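Heads up, one of the protein chains got dropped from this complex, but the rest are sitting where they should.
So that you can tell them apart, the chains are marked A and B in the order they are listed, and the count of residues begins at 1 in each.
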Amino acid sequence: MSDTSIRPKMERETLRDLLIRKLPVLLVPLLAIAGLLAIGNPASWVTLTAAGLAMGMMIFIMASGLTVVFGLMDVINFGHGAFVTVGAFVGFTVLAWLGGWTAPPSVMMNLAAVLIAILAAMVVTGLLGYAFERVIVMPVYGQHLKQILVTMGGLIIAQQMIHVIWGPDEIHLSRPETLQGALVIGEAAIEKYRLLAVSIGLVLFLGMRHVLKHTRVGLLVRAGVENGEMVEALGYRIRRLFLLVFMTGSALAGLGGVMWGLYQETITAHMGSDIMVMVFIVVIIGGLGSVEGCFIGALLVGLLANYTAFLAPKVALISTIGLMVVILMWRPQGLYPVVKAK
Amino acid sequence: MTEPLLTLAGVHTHIGPYHILQGVDLEVPEGGVTVLLGRNGAGKTTTLRTIMGLWRPSQGEVRFGDHLVSGLATPDIARRGIAFVPEDMGIFTDLTVAENMLLAAARGPMDAKRLDWIKQLFPPIGTFWNSSAGTLSGGQKQMLSVARAIIEPRRLILIDEPTKGLAPSIIRAMTDALRQLKETDTTILLVEQNFAMASSIGDTVAVMDDGRIIHAGAMRALMDDAGLQEKLMGLSLEAHQ
Partner (left out) sequence: MLTRLLSGDTPRSGILTVFLLLILISLAFAPFLFPGTKSLETAARICIFIVLVASYDLLLGYAGIVSFAHTMFFGIGAYGTALALSATGAGYFPLVWGTVAGAIVAAIFALAIGLFSLRVKAIFFAMVTLAVASAFAVLVSQLSWLTGGEDGLNYRIPRELTPAFKLIGGKVFGVTVNGKVLAYYLVFVASLVLFLIMLRIVNSPFGSTLKAVRDNAFRAEAIGYRVVWYRTTATVLSAVMAALAGSLLAIWLRYTGPATTLSMEIMIDILLMVVIGGMGTLYGAVLGVTLFILAQTYLQDFMGVAAEATSSVPLVSALVAPERWLLWLGVLFVLSVYFFPTGIVGRLRERARASGR
């Protein structure tokens, strides 16, 4: 064997290449610094940054499933918002039952109630995801146009069913006692619930990364995103893997729904479709199919939305569209374009 | 060697509006290397993909051993003991070499002895074990692709042009590896345009043109029959003589 074949081909990365590769990650602190300069007042900035990160984390939770589902099977679920809404309604119902646990000022009891509500929401939305995949999505694999239409139809039906089950009115529910109010550090006030949201989001992101990088299922998902055919040729049933991912994504959307509901303290049957706008922007910014991109996109959108809501409230939503346009002009496939074999 | 291991009978495959395979009849005997020759566009790759279930034949049948496999889903065909090394190598570039191998061992943990044998066949697999597969050179990717196909014992391996675009030294290494593989009772169906390489390891040969098999027989016979070579030359072998 000649040694030409085993000589390392990898070239040393120059600092410039490294910077370009890492630039998407750096965008988050860059945006935060720009926010500080624009806002001027450090205390408001801390409050807004915490709010932005919390919002970003919640959007990430809702968007992550959507982006992996797309990456794996080229399926975009326009009805994803239905899982958010259903999750929120189930979670609120459970929390209302557990009123005895949410009212007293006990951290343990309050968190336990939230945890139970989240679990219930995730179980219900996960199962709903199973039904949705089998009934709505499966018959239209590979047909984008029909997919968009049918999943949109699924969303309409789901929204109407929420009206049937929970009635036509929006539901209000206060956060559990110990999650109300804010921590005051110096002059900056950070709402306690936002800290919880950031922690849950961070744990979830790290957990997801771990699964994707270090478990067989995670490796299969990543391999499947790149080349689904080859995964099948190795003997794995990618449809089953996809169903699992779809259910997980739905359950995560349900989790996000509970958290978003508690954040707003009000839920409506159309909250899911409202949030989907944000979710789509995040998924596009990150690069369809990329979990890392989705995470960074979500943080960027969360921060920007909160900064602009403070600086120029009328253009808050437009600013995120602006961000999307700028990023797409720079990278037409999003921050982390997903490598496809074909 | 009585019953062929793999039989294609009257297989037609359509891809969209195109009728690619127009009645392929092919027998791959158990053991040894069967080489599938033919010019570009003759339908060689489509034949392999049809066997693997990646395209559904519109007509005809594919038998593997005693079982009808045409119509089965790709993973089920793979689980019957067929491995596939596609033309584009199908490497997961986002994963490391180790992870690529791990996924290829679909039935369980990798067999250490087999892995040692593979690393000896293809030293770069060991050298770059923990590197990202995306950073490998073309030849190294090809080695990884073949390595994945043999990490578990298989009855049949389909290999699509493993020497395409590779340097002569790597072609030699690849040929060597396939020769060793042949000795392990693995049947190989090899698509190849490099006649020198093909004739050096092939036992039987089939030549395709326009979506049909136009010649099938022993490699020895083809090599000894200058007239036949001449006849087929215009169709498939010209570029490589």
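A few remarks follow.
Criterion: contacts are C-beta pairs under 8 Å (C-beta built on N, C-alpha and C of every residue); 3 or more make two chains touch, one makes a residue touch a chain.
For clarity, every value in this text was computed on a predicted model and none was experimentally measured.
In the complete assembly, the contact with the undisplayed chain comes from A:150, out of A:59, A:73, A:109 or A:150. Set against the missing chain, the residues A:173, A:204, A:233 or A:281 yield one that touches it, A:281. Those residues of chain A that touch the chain absent from the view are 70, 76, 78, 136, 139-140, 144-146, 148-150, 152-154, 156-157, 160-161, 163-164, 168, 270, 273-274, 276-277, 280-281, 283-284, 288, 314-315, 317-318, 320-321, 324-325, 328, 332-333.
The definition used in the following text is that only the chains that are shown with their structure count from here on.
Chain A and chain B have Cα centroids lying 42 Å from one another. Taken in their complex, chain B has these residues touching chain A: 52, 54, 73-75, 78-79, 83-84, 86, 88, 90, 92-95, 99, 102-104, 106-107, 123-124, 127-128, 131, 134-137, 139-140, 143, 148, 167, 169-170, 173.
On chain A, the positions that touch chain B within their shared complex are 1-2, 4-6, 8-10, 216, 219-220, 222-223, 225-227, 229-238, 339, 341.
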